[in-house]
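For reference, the structure I am asking about is given below.
All protein chains but one are shown at their positions in the complex.
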Amino acid sequence: MTTTPITQGLVCPVPHRESERVLLGHGSGGKLSAALLRDRFLPHLANPALAALGDAALVVVRGNELAVSTDTFVVSPIEFPGGNIGSLAVHGTLNDLAMMGAEPICLSAGFILEEGLPFDVLERVVAAMGAAARAVGVPVVTGDTKVVERGKADRMFINTTGLGLRRAGGGPAPDKARPGDRVLVSGPIGRHGMAIMAEREGIGFESKIESDSAALWPLVQPLLERLGPDLHVLRDPTRGGVASALNEIAAASRVGVTLEDGVIPVPAAVAAACEMLGLDPLYVANEGIFTAFVAAERAEEALGLVRSHPLGAEAAIIGQVTNDHPGFVILRTGLGGTRVVDLLPGDQLPRIC
Amino acid sequence: MKYLTEYRDPVVARALLARIKSTATRRWVLMEVCGGQTHTIVKQGLDELLEDAVEMIHGPGCPVCVTPLEQIDKALQVAARPDVIFTSFGDMLRVPGSDCDLLQVRARGGQVRIVYSPLDAVELARKNPDKQVVFFAVGFETTAPANAMAVWRARQLGVRNFSVLVSHVTVPPAMCAMLDAPDNRVQGFLAAGHVCTVMGWREYEPIAARYRVPIVVTGFEPLDILEGICLAVAQLEAGRHEVENQYVRAVRRDGTVPARHLVEEVFQLVDRKWRGIGEIPRSGLGLRAEYADFDAEIRFGLTEVTQEESGECRAGDVLRGQLKPFQCPAFGTRCTPERPLGAPMVSSEGACAAYYNYGRFRQAHAVSGTTP
Partner (left out) sequence: MCLGIPGRVVDVRDDLGLAMGTVDFGGIRREVCLAYVAGEVKPDDYVVVHVGFAISMVDEAEARRTFEVLREMSQLEELDWMREVADRSLDPLGGPAA
C-alpha cells in the first residue's frame, strides 16, 4: 500500500480570534461566563458588595444585614417534568438567599411575555409560581409585566429578585472553606439539566427524569442553627453543575478539593442519559440541591441532619478540602487513578465519540 | 447499565493491571486509535497506572480533530446562509475554522442546530420544506452507516431539501501511514472497537502481517482497555503479531453486513486530507455519483477554500504520537480549550483537551516533583 509521507509538520489554523460577540457559552456558568463578568461588567459596576460575588449580595443597613439576590430565568422549554419557569423562578432566587444563610423575606417578579403566548400557559406558570412562594411563606410583593413582539422573547422570560435578612455575625461564604472540611451534597445530581435535555428537539429521549427544582431554606435553616460558624460554605450547583460550583469555591478559598468517585449520588436514569449523550453528570445543572463545606468534626452531624429531611434523604459526603493543589478539584477514581475536574469553557456538548 | 458498568469493576481492573505489569519484561509502546479510548485512559488515569509497563500513544482517532480545515470552512460558509438550517453533531460546534466556528456563525444569526441522530436532520427537513437542511456528515466508519441511511431515507421519502456535507475518514489507511512514517515508535495497536463493530476486522489482518504488529480490537470501558492492553503485551512478549478480538460482545470478524452494504451503496473511497497530518490517499468516504444530488458541496457550489495553515499548533505531531500534549510549548498557555490553536484542544475527545482537563494537574506535579 503506497502512502503519502507525512511531512507537513506543523499545521494549524490561524489562531482563534477573541469572540467579538456574546455567545451562548457566556451564559453557561463556566469560564466564558466568569470572563464576561470580569471583563464586561465589573469594570463599570465595581463596589464591595458586588465584588464578593456571592450567591446574594450583603448590604448593611443601619446594623442589619440585608441579602439581595436577582436571577433571570430563560429556560426553554418553559414547562418541563417537575416544574415550569414560574416555580423555577421562585426556587432559584430563594435558594441564592439561602446559600448566604439569609432568611427569605419577600420576592419581586418581572415578566417579559412574547406576543402570542396562550393564556392557559401563562396561567399554569403563574399558578406554579404562587404555589412555590406560598409553600415557603415568602410573598411576591411587587412585580412588572412587559410584552414584546413575536420572536423577541422565547415565549416568556422571568426575573425574580429576593430580599432576605441575615443575623449579624456573618454566615457561610465562598471564601471560607478550610483544609479538612468535608464536602457534602444534599441530594442526587444532574436531574434538572437532564430533564430539560430530554425535552430538547433533536435530542429527545423518553425518561422519568424530573427536575429537582425545590426551595432549600427549610433544609438549610436547621443546619445553620445547629452548626453556626462550623458551616463554612453553602452553594447551590445550578448551571455548570457541581463541578463548576466546587471550582469557584476552591478558587475563592484558595484550597484544593478532593472528591471520591464512588460516593457521588447520581440517579440511574441521569447516569444512563449522560452515557447516551457522552455528558458528565458533574457538569449538569441542578435546581434543588446544595453543596456544603462543613468543619470535619461536625460533618457526620450535618449529614444526619440533612438526611432527616425528605429533600435531603440521599445526602452524602463526597469529598474533602485539602492544602494540596489549591484551586484544583481532583477526583479519585475507583481504579486508584486521579483526574482534574476543571471548569468547562462553555456548555457541555453532546458528543459522538 | 447492563453490559456497560460491569466493565468498570475496580477489582478486576487492578488484577488486569497486575497481570500487565507482571507480563511485560520491557516497556512497550502501544497506540489506541480511537478518541473514546483516549478519553477513558486519561479520565481513569490508566496511563499513569501503567507507567512502567506500557507507554500509550494517542492516535488520530478523533473525527472532529482530523476534519480538514477546508471542510470546516465549507460548513461555516453554508451555515451562514439565511435559507439553510445547518445541523451537526454537538462536538463539531467549537472546532475552529479559518475565521470562526459554528457557534459564532450562530451568534451572527445563522441557524445551527445540534442533532443526536442524522435521521433527526432528515425529519427537520420534512418539517421545514421552505428551508434547506444540511447535515454535517462527519465521522469514522462507525458513523458512516447512520449517515448513509439518512441519505437513503431522504431519497426514499422524497425529501428534496436535505443534503449532506461529507467529511468521513477511515482507519486502516491512517494506521498504515503511522507505521510507514520513518519516526514511528508504535509497536502494537488497540483497534477502535466500534469501527470494527461495523466493519469487522478482516482488513486489519494484512496490516498485522505486513508490519508485524499485534492489533487487538478493543472496547471502551476501563476493563476493555486493560484487557486489550494485556492481550497486546502478551503477543509482543511472545513475538506474535495477529489480529485478536477483545471486544467479543460487540464485534464479529465480518462486522455488521447490512451496514457495510449500505455504506458501499451510498459512499465510495476518496482521497482525504487529515487535519494535522496531511493527505492520505483513499482514506475518506464521499458520496457516489448516484447520490450526488444530496451532496451539499455540489448543491451550494461550495468553493474550495485553501488557507495557509500556519501557527504554533503542534496538532500534527500530537496526532502522530510524536509529542505529548503537555510537551507542546503552547499547551495550557497560548492554547487552551477556550482559545484553542488547533482541533485536538477543542474536541472533548482530542488528546490535548483530555490532557488539559484531566492530566494537567498530574503533569504539574511531575514537573514540580511533588506527589499528586
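So that you can tell them apart, the chains are marked A and B in the order they are listed, and the count of residues begins at 1 in each.
Criterion: contacts are C-beta pairs under 8 Å (C-beta built on N, C-alpha and C of every residue); 3 or more make two chains touch, one makes a residue touch a chain.
Every value quoted in this text rests on a predicted model; they were computed, and no experiment measured them.
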Touch criterion as defined above, residue of B:Pro118, B:Pro172, B:Gly188 or B:Gly284 at the omitted chain: B:Pro118
Selected from B:Phe189, B:Phe220 or B:Trp274 as touching the chain missing from the view: B:Phe220
Touch list for chain A against the chain that is not drawn: 198, 204-209, 268-269, 271-273, 275-276, 278, 351-353
Residues of chain B (touch criterion as defined above) contacting the omitted chain: 1-4, 6, 9, 11-12, 14-16, 18-19, 34-37, 39, 61-63, 89, 116-120, 139-143, 145-146, 149, 153, 156-157, 192-195, 197-198, 220, 223, 227, 248-252, 255-256, 258-259, 262, 349
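Please note the rule applied: only the chains that are shown with their structure count from here on.
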Rounded Å distance between chain A and chain B, as computed from the means of their C-alpha atoms: 32
Complex contacts: residues of chain A adjacent to chain B: 1-19, 21-25, 31-32, 35, 202-204, 268, 271-272, 275, 277-278, 324-325, 328, 330, 333-340, 342, 344-346, 349-353
Interfacial residue positions of chain B with respect to chain A in the complex: 1, 4, 8, 10, 13-14, 17, 34-36, 39, 42-46, 48-49, 61-64, 69, 87, 89-91, 93-94, 96-101, 103-104, 106-108, 113-116, 120, 124, 138-139, 143, 173, 176-177, 180-181, 222, 275-281, 307, 309-317, 320, 334, 336-342, 347-349, 356-362, 372
